[in-house]
Each structure stands twice: as structure tokens, then as C-alpha cells.
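Excluded from the complex is one protein chain; the other protein chains are retained at their positions.
Just so it is clear, A, B and C label the chains in written order, and each chain counts residues from 1 on its own.
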Amino acid sequence: MNARPRIGLIGVGRIGQVHLRTVLAHPELAELAILVDANSTALSAAQATYRLSNVSTDVGALFDDPAIDAVIIASSTDTHAQYITEAARAGKSAMTEKPIALDIETTDAALAAVERAGTSLQVGFQRRFDIPYAAARKQIEDGRLGRIEMIRDAMRDPSAPPASYLQVSGGLFRDMTIHNLDCVRWLRGETPVEIYAVGSALTSPEVEMAGDIDTSVIVMTFADGSLATIENSRRSGFGYDVRTEVFGSEGALMIGDHRQVHLRAYNGDGVHEDHQYFFLDRFARAYELEVMHFLESVANDTEPAVTGHDGRVALHLAFAAEQSRRTGLPVRLDPATGQLLAPEGATARE
Amino acid sequence: MNARPRIGLIGVGRIGQVHLRTVLAHPELAELAILVDANSTALSAAQATYRLSNVSTDVGALFDDPAIDAVIIASSTDTHAQYITEAARAGKSAMTEKPIALDIETTDAALAAVERAGTSLQVGFQRRFDIPYAAARKQIEDGRLGRIEMIRDAMRDPSAPPASYLQVSGGLFRDMTIHNLDCVRWLRGETPVEIYAVGSALTSPEVEMAGDIDTSVIVMTFADGSLATIENSRRSGFGYDVRTEVFGSEGALMIGDHRQVHLRAYNGDGVHEDHQYFFLDRFARAYELEVMHFLESVANDTEPAVTGHDGRVALHLAFAAEQSRRTGLPVRLDPATGQLLAPEGATARE
Amino acid sequence: MNARPRIGLIGVGRIGQVHLRTVLAHPELAELAILVDANSTALSAAQATYRLSNVSTDVGALFDDPAIDAVIIASSTDTHAQYITEAARAGKSAMTEKPIALDIETTDAALAAVERAGTSLQVGFQRRFDIPYAAARKQIEDGRLGRIEMIRDAMRDPSAPPASYLQVSGGLFRDMTIHNLDCVRWLRGETPVEIYAVGSALTSPEVEMAGDIDTSVIVMTFADGSLATIENSRRSGFGYDVRTEVFGSEGALMIGDHRQVHLRAYNGDGVHEDHQYFFLDRFARAYELEVMHFLESVANDTEPAVTGHDGRVALHLAFAAEQSRRTGLPVRLDPATGQLLAPEGATARE
Partner (left out) sequence: MNARPRIGLIGVGRIGQVHLRTVLAHPELAELAILVDANSTALSAAQATYRLSNVSTDVGALFDDPAIDAVIIASSTDTHAQYITEAARAGKSAMTEKPIALDIETTDAALAAVERAGTSLQVGFQRRFDIPYAAARKQIEDGRLGRIEMIRDAMRDPSAPPASYLQVSGGLFRDMTIHNLDCVRWLRGETPVEIYAVGSALTSPEVEMAGDIDTSVIVMTFADGSLATIENSRRSGFGYDVRTEVFGSEGALMIGDHRQVHLRAYNGDGVHEDHQYFFLDRFARAYELEVMHFLESVANDTEPAVTGHDGRVALHLAFAAEQSRRTGLPVRLDPATGQLLAPEGATARE
């Protein structure tokens, strides 16, 4: 392969610009061949800011150019599957923001296109590239915790997204929890066999009206009896909260921190630290490493560390969690795929 | 009442001696009238160590003495209910180590005796007297967290108890989790309406052979949709782990710490701190404050802060958790008592 | 010796009552024979509170009683030397609050009396019994830090004492810094050969009018070139601050913590913890262990861990620091005694 791949980037929104900056900052890894966005105003602004020579509002200019090796898809969720499919057809590797799609059928179709083309696809679970998470995963793999017996994974956003976002988000589990579902699966090295979920709409009437929830707990059981919990909230009341605890027979790991900066203030009221407020700050380095990993996997023609399969299993788990929440009953899963087993599985424990 | 109550103490085991020392260290609060233990060797040793004038192997010497105002019961679990009943009949207030009994019937009978006698009974949930926990409860009561939306309560022992203990313990939920069940109820100010429990025997074959579990997760749902989780393990692999997180609409609290001493060591391997290993160290001050509270409630003729009712509700919750674990299904509860509702309640959510 | 020494305690002020409670809580170690205080009102109150059978306003009742083995001196500073001397003459071991006296002559006379009598004397540097400090000392002694190269010792009070106290305190170095001077010497296992001190009156005009300082830095050099600093302030603006850092060739130790309780609060303003405010809270356990050590040393007829010699060296160091501060020049010391060498020593370095 081209030792220095030529990259087409789709989308100049918030996360698109994060990825754009990473590509520009690493000329040793790749070259930006084209930036595409349907919004010509945003595109012109980005062209001026980043002094880009080649931009287009037409995604065809990217997919039709045989000199482009790979695509980074940072456009809106509803376009991901289509661009994945087009990239595959054009023989280009792709990295896409999560999710591939909000439904299984579209996801399966896109992954089938990738498989047929024999191209690679990386899915944007950026937490896997976060340095503390990656170090934890390494310790688990190296057996330093012994057998993993319990994982507790918590994620809370500082404040709820606007109602308009909630309506297209796919709901808490597919939009937010999906990061945790992937993370637990990845840390654990295995997919659960049972899942139980409860959730409530506590932060605002809009959430309930949208048929969604904003506060949830998920319990997962693995084949060997080990357990995991996921806690989520759309609005923490204090800041961005991403922490994971892994308990093994030989010890435990605590991942994450609350602090915005390494500064403590002491006064007559006590000791004060600023909390972390924004996921882009928390995961700035992870987003950079994620894109660098993709660029290297394209250059070296290797399989990326987070695949379409990972995206699909996480989506199945999110659906299973939703099924449990709606029925009030735990559901059984196929650990190979994360898919729901026939409902009679649910009551078979005793 | 006697402004300086005369106390009879039953039991010179580990926790009995902790309570004995508290009584001796607070002559302004109470006077030790008699120490009772059926084991004459242990009793003589304690008499010599603490220079006691009045000891007996006969519990009747305590209950028959009208000059004794109150009893602290620190004998083995199977004697608690009997001594609670005898104390009530003799018109003496009592403080008992948890649990009142391992079954509901015995518990109910002992509490009925207390109610008939109009005496008071304090149950040994010492965590309520721990300074950080009590400060957290105060902040919650004062509304500083807004509406409580989620609680996460974790407790792990450093290492599993001997098999002999497991057989008489009543199982994980009644022996260990009962502390968390009371703690969540107390912090939340309410009893849940639904409980779901999973658990496994991961630490040793003995646990499984005893029909017990050593690793568990409980999820509780309250009437308003707020949630709570409890994590337990009989063996952490690292030390004693007692931490609770409370999330509200206006903020959160994190209770607990890992450190044994306020000392960090830095060397070529990194930064090291000693973990906490023993519950008596962690809760030393709480045990002292618990007994002081009892002595003061006797002197002032006031209701203690943790009553027999609290003990009974926690026991009901432990049974409900066990029922959920055995059936694999969530169970519905009466929030007034913590008792299981009819099983059809379990599937009524949608 | 009497396996269970009979103790006379002088002083029912704040620290006197702390020690009284320790003696009463440890009947296995000692028996309180008499409590003495010249203030009959305070004495009666203490007698009633602690249900004491034997109290006196006359210190002679203590020193003249041959059945009393040892004395704990918790009276005002100006009486320490006299009571140490009387205890020695009566053949009784003594523990005294620091300082022995504010001047060297009186200190020497009291120590001479102890030496003549062959009794033992423990001086109240309670920090040596603090669990983190003692653990640090142990690691240093065991060589786990390699060669000690630098120590940083900081102590700040939450708020300045009243002007009336300042006038009889002996000044910052003899009143407050003396704890740090002893602590550094003890951790380091050696007395410095040079000391340099600067200080200012920054917190209030009263301090300056009293000819005293409230803010100071001391630098000490040891014979092998290793260094130590001491920081003091009479008023921190935030709470009680006692922290020490020890740097060796193989690693470092950080001793101390800021937190009042193990509780963190998170809200929209960030993360908050309560600071420690009061030295009696911080050192509650150290005060108890200090007295227990004294009781055990009396029972076992062993030398206590902190002797009159330690008290005298620390006082010499405080005088040397004051000399440096007043002249603006470093001063040279005799490391055997902490005494100032002839002034020409000060300029001899190059």
C-alpha cells in the first residue's frame, strides 16, 4: 500500500474538525486529499481556516477519485451506512463515527458491503484509544487482575441534549450506553449471556414524551457467572463523569478522574477542584490516537482494532437492553453476536 | 431515667470488647454494671484485662437485676432474638448486633416483645454512625443534591470467611448485603418497590457447595423511578472496599476512601499507598459513636436512630433479593415493609 | 515495676482531658490514682464528668504519695519544669507536654534533676506517634528511601491565637516550629550543622508589636550536605495544614492529608472536600498512642521514645533559628546538641 495514504474526510462539524486537525498534524502518517461537506458555507470556512487546496460539496468527488485510499466519515448519523457502503464499493478503507446505523438491517447491509469488498472498517469507539483505558485493558489481558469478576462502568453527561437531538438520537441505549456496552465487552474480552436493564425519565418531561429515558442501570452476566453494571445519566448535575472499575481475583483497577486541571484551591470553605465538563476535553488525546491508528492501519494494510463487528455487537446489546427495560425482565443473549435469544430463555435460570 | 445508665454487656468476643472499651471510656455517659459471657475462660481474661468488678457466666444475673437499665448484645447471632426478648420482658432497653435473627418469624417475635414492653431497641448498623456517611445523609436531607436519582453502594471484604462461618452466616445477602440494603434505604429515605439480584460463586468451590454466592449485583427501583445498585464481593483481592456514590439532580457525593494511612510512597515503580484491610479499622469511630448514641438514648429516654423496624425491613429486602436471584426475575416489594408482593407483580411493568 | 502503674495526672484543661480519657479507656495499662488541678471549679466539673474518686487541688497530694508511679503533666507551660523536677525527686516517671521550659537554663535544671534521680521523662512531641509519621520513620530507618537528601516539613494553623497567648508563647519558633524541628531531626535521624531562618509578621499588627513573627521559612543543612526546609504560618486562611515530604536517593514519601472526612461533594461549581481544621482532630490517635506508650514504658521500666534530650535539642534549634532570623545570617550548630557554635562559624563556608 501507499506508505502515506491519501485521505478523504467527510464532515466539517465539531468532530470532523477534530479529525481534520489530527490528519493535518501528522504529515508523516497521511495526506489530506479532499475535504467534503454538503454545507458550502461551512466548507468554505474550513477551507479558509485550514488553508486547504481541495474541497468539495459533492461526495462523489471523493468516492470517484481512485487516488484516495481511505475515508473518514464524520457526517451525520443517517449518512454513515451509505458512505461506508460507497467507500467499500470504491475499494477504500473507512473509519466512521459511531453508530454505523440505528437499526440492525442497515448495519448488516453496510457490513456486508465491506465484507464483499474486502476493505477495512474502523468504528469510532474512541474510548478504546484513551490512554488509561488502554492501559487497563493491557493489564487485564496480561492477567494481572486474575479472573475478572465484576466491572462497573459509569458515564454521565453534564447536561441533557436539546429535545431536537433526543428525537433523532435513537434513545439513551443506542446513543450513549453503546459506548459502555462496547467498553465492557472490550475490557472483559467477552460478550454477556444475559442482560437486565432499568431506566427512568427523571430530568425533564421532554424525555418522557419522547418515549426515552435519561437515567439507567444495566446488569450483565457473563457465561462464567461474572458480572458487570453500567450506569448512565443524561444530566449529572455536576459535569462529565466517565469512570470504570474492574475487579478481579487478584486485584482491581479504577479508571478515570474528575479533575479538569491539576489545581486545588483551599479556602475557608474547604478544598475545591474544577470538575471535567466536556467529552472533547476528556477524550482529546483518544480522538487523536484513534485517527492515527486508522491512518497507520491503512498504511500497513492491517485490520483496525475496532471493527464493524464490534459496532454491530454493541448495537445488538443496546437493543437487548431496551427489550429488557420495556418488559421488565432480563433477556438471554447469544454471546457470539450479542443477539437476543428466543424469549423463553429469559426465565430459564431455576 | 437514670442520668447515667447502668449497662449490662453480653459477649466478650471481638466486637464485644470494642463496645466494652467504649463504655469504659465514657464514664460521663454510663456505668458498666456487669459483663456476661458463657465462656468462663474468655470472661476471666476480660475481667483481668479490664479490671472489672462484676462479671458472670449467667445471663440471668443481668436480666434479673432491676438496677441494670440497658443491655448491649454482642453475643453470637443465634442468641440475639432471645436476649432482645428477655431484655424487653425485663423492661430494659437493648442494643443488638445485626441481625436480629436470620428468619422473619423469629425477628417478628422479638420485635413484638419489644413493642409489648414499650422498651427501645437499637440495631447495629454502624455505618449510619460513620462520620462521612452521616455527613452525606445530612446533605441529602438538607436537599443539597436535589432529587436523588441514583445510588451506587459497594462493599467488598479483603478475603472470604472460613467455610465454617459461611454455613451459619445465612448467606451473602443476609450476612453482608444487609448492611448495604439498610444503607441505601437510609440514604434514600425510602424503601424500593422492585429489586433484581444476580450472584455467582466465584471465589471458591466451598461457597458453591454451601449453596451460597460470593459476588453479587443488586438493582433497586424506587417508586419515583430512581435507581440504586449494590455490589458485593466476599473477596476483593486487594483489601476492604466500602464506597458509596449518591447522584442527585443538583450534584453528587462520593463517600469512602481506600487509604490505610495518609502516607504515599514514591519510587522507581510509581506511587504507592497502603489499602485499608479491616472493617474494625475503617469503622472504629462509627462503632464508638454507635454505642455512645445508644447510651445517650437510654439516658434521655429517646428512640434510637436505628430501630428494630429498620432491621426487619433490611431482612425482608435480603430475602427479596435472594428470591430474585433464585428465580432470575425482578420482584416487586411493598415499600412500607420491604416485603415481597405476590409474584404476579413481577411481570407487570409493560 | 508495678505491672499496672498508678498514674497521677496534673491539669484538666483541653489536652489534660484528652490524656485523662486515654488513661480511663485503658484499664489494662494503668490506673488513674489522682487528678490534680489548682482550679477547684474545673476540678469538680471533671470529677463529676468522669466519676473520679480521688481528686485534689494540691499537687503535693500527688508527689507525696509513694503509691503513685508516674505523672502526666498537662498543666500550663510555666509549671512544667517545676513538676518535672518534683516528679524526679519523688522517684516518679513523668510525661510532660512540650516545652519543658521556654529557656535553656530552666530546661537544663529540670533535666539534671531527672538524670540525678534516674527516672524517665517523656516529652510531648505527639507527631512521633502519629501513624503516618511513624510509618514514614520506619521506612526511612529500613533504608527504603536510600540516602535522605531533602525534607520539607510544613505546618500552618487555621487562625492566629489571641494576642494574650502570643505574649506568653515564647514566639513562633519555640511555640510552633519546635514541633517541626523535632520532627525533621527524628525523621532524619540527625541534627543539622547549619540553620538559616527568615520570618515576617504578616497576619496582624499585634504580632509585630509583640516582636514576634507569624510566617517563616527555615533551611537546615546536615553534615553530609543534605537539606531540610520548614514552613510555618500562624494563619493559613484555609485550615490546619500539616504535611511532610521526604526525598531520598531511592524514592520519596509524602505524609499528611487535607481532608476532614472521606466525603467529596460534586456540583455545578466543581468538586469540594472539607478541610481539616483542628489539631486535636488530626492528632487524636497520636495523642492516645503517645500516652499509651508512656504507660507501657512505665510498666516495663523502659526508656520512652521521646526524651528530655530531644526536648532540649529542639529548644536549642529554635533559639538558633531565632538568632539567624534576627541577624539575617545562617548560623552553625553543634550537631550533638543543636547548640549555636561561635559566631565566626557562620561565614566560614568559602
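Methods note: a residue touches a chain if its C-beta (ideal position, glycine included) is under 8 Å from a C-beta of that chain, and two chains touch if they have at least 3 such contacts.
Predicted model only: the values in this text are computed from it and were never measured.
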Partner chains on view for the chain not depicted: A, B, C
Sole residue of B:112, B:168, B:223 or B:271 that reaches the chain not shown, by the stated touch rule: B:271
Selected residue (touches chain absent from view) among C:51, C:116 or C:147: C:147
Where the missing chain touches subunit B, by residue: 236-239, 258-260, 266-275
Interface with the unshown chain - residue positions in subunit A: 4, 21, 24-25, 27-28, 31, 49-51, 131-132, 135-136, 139, 144, 250-257, 261-268
Positions on subunit C where the hidden chain makes contact: 145-147, 149-150, 152, 154, 156, 194, 196, 198, 200-203, 215-217, 219, 221, 224-227, 229, 231, 233, 235-238, 241, 247-252, 326-330, 346-350
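FYI, only the chains that are shown with their structure count from here on.
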Chain of greatest Cα-centre distance to subunit C: A
Chain nearest the overall C-alpha centroid of the shown protein atoms: B
Inter-chain centre distance, subunit A versus subunit C - centres from mean C-alpha coordinates, in Å: 57
Sites on subunit B at which at least two other chains make contact: 250-252
